[in-house]
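All protein chains but one are shown in place.
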Amino acid sequence: MRRTGSKLWRELPLYIMLAPAVVLVLIYAYVPMVGIVMAFQRVLPGRGIFGSPWVGLDNFRFVFEMPNIWQVVWNTVRISGLKAIAGVVVPVTVALMLNDVRSRAFKRSVQTIVYIPHFLSWVILAGIVVDILSPSEGIVNQALTAVGIKPIFFLGDDKVFPWTMVVTDVWKSFGFGTIVYLASLTDIDPTLYEAAAADGATRWQMTRHITLPGISGTILMLSTLSLGNILNAGFDQIFNLYGPLVYRTGDIIDTLVYRTGIINQQFGVATAVGLLKSVVSLVLIAIAYKLAAKYADYRVF
Amino acid sequence: MDSKLFRPPLLQRVINLTLLALLAVLCLFPILHILALSFSSSTAASSGRVTIFPVDFTTQSYRFVLDTPAFGRSFLISLARVLVGTPINMILTIMVAYPLSRTRQAFRARDVFAWFFMITVLFSGGLIPWYMVIQQTGLIDKFWALIIPGAVSVLNAVLLANAFRNSPPELEEAAMMDGAGHWTILFRILLPLSLPVLATVTLFVAVGHWNSWFDGLILMNSPERYPLQSYLQTIIISPDPRMISERDLAILKVINNRTTKAAQIFIAMAPILAVYPFLQRYFTTGVKLGSIKG
Partner (left out) sequence: MTRRNRHPRRTGSAVRFLPFVALAAVLAMVSTACGRATLTATPAPVGSSGAFDDLDLIAPDRYDPPITMDSVIAVDATVKFLGDDDIHNNVWMRAYAEMLGIDLNYTWVVDGSMYDQKLSLSINSGDIPDMFPVNGTQFAMLHEAGLLADLTDVYAAEASETTRDILTQDPVALKAATIDDRLYGIPLTDASIASAPLLWVRQDWMDRLEIAPPTNMADVLEISRRFAADDPDGNGQADTIGLAVTKDLWGPVASLTGFFNGHHAYPGIWFERDGKLVYGSVQPEMRAALAALQQMYADGQIDPEFGVKDINKVTETIAQGKVGMEFGVWWNPYHPLYLSQQNEPDAFWTPFAIPSVDATPARSQYSSAVGAFLVVGSHYEHPEALIRMVNFWTDNMVRTQDDRIRQTFLGDINAPDVVLYKYTPIQIWEPNGMLTTGRLLREALAKRDPSGLNLDAQWRYRIIQAYFEQGTKEAWVEVATNGPDGAAVILERIADDLGVINRFYGVPTPTMVEKRAALELQEVEMITKVIMGDPLERFDTFASDWHRTGGDAITDEVNSWYAQNR
């Protein structure tokens, strides 16, 4: 390789490429980040960030003293944890299934169709979901009773509600992952399969030893990135679908904060919660990153 | 796993197809329902008789919607937003992804910038500081407020960076031997190779712009500047039931009018549904998205 000039000269194009984005991010992400200090203030209108009185950890105390906070945190973690797992398992499975389909027309149509629920907001979907899951008239329960299972009150039974949230959310969003995984699948070197077939491997063995490892990188990347969302269990969805019957297991951090913080205009508290969530996400991502690096030899960067 | 050698047994294929078909139906159902509602009469809709076929077919809702100036106006604003915002976003995404995809030897400060961007994904000062910055940069109530503050999407850049990193190094090495600089490598080699990922990310960006509603509602000073989804929010969201007063009767009726809502929703979705299948063919032609080794 020829060396023309210093390393910096060769890196210059990279800096130039990054420049506009860096400027925008500095202005619109880092400058606002200063506002994190509001987590330690009692935010008064009009006083701005530096004029409001400091209250140390009072906002955090308020958060941890909210009734049921630990139940709510558990609900949040449970629901988003389940969503994260399902959010990998389902798209991968569907992608694998689709990959086996020979008809390109079928493949393409299914691929298009599964991405569709993504476009509907929860405000719209909520009404439809309530109808579909109705214990007396909904299609799902009608199907269940037809095979002899008693109707389940999906949205009104607090034992079932978290699962309902997971399933409906996966249904809405698995299309995205499916596309990504499908694309990734086509990337796997076909000669590997030929070699395996020559060795007499079964399809299941091929899946386990070639396909899955082949997309493991994508899986890890998407999972790690989604860990940043771990404490956002889906405000829009839950807010539109929950109710008094399922508060015990369905109330999440964001709905709790919504009822308490924002309505009373307590921005300090809202910021404190945001900060807590960010820190937890950071820790989790760091752990995941290290684990992936160590055991799967995979680095996101 | 396309070749004849690996075709699964018939039974498995049938099950496979059936399950996938079922899944497709499941996903299609709400759209068909909304479509059916939009072509049904109000009476049929409110008595719950509409499932996936229109009852008392009528185009009245569509005529009403297309007659409402607010709808058309916000539609055009959203269109402009997508057409302007997507290229800008993509250019920035590409220009962030490429440097981040370089090795540490080629780009010594890579990790610094990686952290620089990743931190913004996790930490935020909240709504007030964000609003203040937008206001201080003179973007409140401007069309550009819908584009500039969100123009850098870190997660998409990471996706793209991964794709870049997984293209065969031989091509790049060969190019560099011939004296190619970064720009050439990016434009002549990586971008063409990563077309599927690019298409995917472009779709995500476009859809993101099309679907976003909160920024329109909060950053604009007048409902005339609302993009489509922001406008839709105003006719879909019910007021807090404890606070509904007689003054809300007019809006309550609008919110309760399922056929008009359905028509609006469907028209709002239509462009994406129309465009998406065309982008589809880029997705499945040999993309290098994941990585096998670190």
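Lettered A and B in written order, each chain numbered from 1.
Quick note on the criterion: contacts are C-beta pairs under 8 Å (C-beta built on N, C-alpha and C of every residue); 3 or more make two chains touch, one makes a residue touch a chain.
A quick note: this is a predicted structure, and the numbers were derived from the prediction, not measured.
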{"item": "For subunit A, the residues touching the chain missing from this view", "value": "43-48, 62, 65-68, 127, 130, 134-136, 153, 155-156, 241, 243-245, 247-248, 251, 256, 259-260, 262-267"}
{"item": "For subunit B, residues in touch with the removed chain", "value": "42-43, 46-48, 70, 127-128, 131-132, 135, 141, 217-218, 220-224, 226, 231, 233-235, 237-239, 241-256"}
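By our rule, only the chains that are shown with their structure count from here on.
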{"item": "Interface residues, subunit A side, partner subunit B - complex", "value": "1-2, 7, 10-11, 13-15, 17-18, 20-22, 24-25, 27-36, 38, 43, 49, 94, 97-102, 106-121, 123-125, 128, 171, 175-176, 179-180, 182-184, 186-187, 190, 193-194, 197, 203, 206, 211, 213-219, 221, 225, 228, 267, 270-271, 274-275, 278, 281-282, 285, 293, 297-301"}
{"item": "Residues on subunit B engaged by subunit A in the complex (per definition of touch)", "value": "1-3, 5-8, 13, 16-17, 19-21, 23-24, 26-28, 30-31, 33-34, 92, 95-96, 98-100, 102, 106-111, 113-114, 116-117, 120-130, 132-134, 137, 148-152, 155, 158-159, 161-162, 166, 176-177, 179, 181-183, 196-197, 200, 204, 207, 211, 213, 229, 233, 236-237, 261, 265, 269, 272-273, 276-277, 280-281, 283-294"}
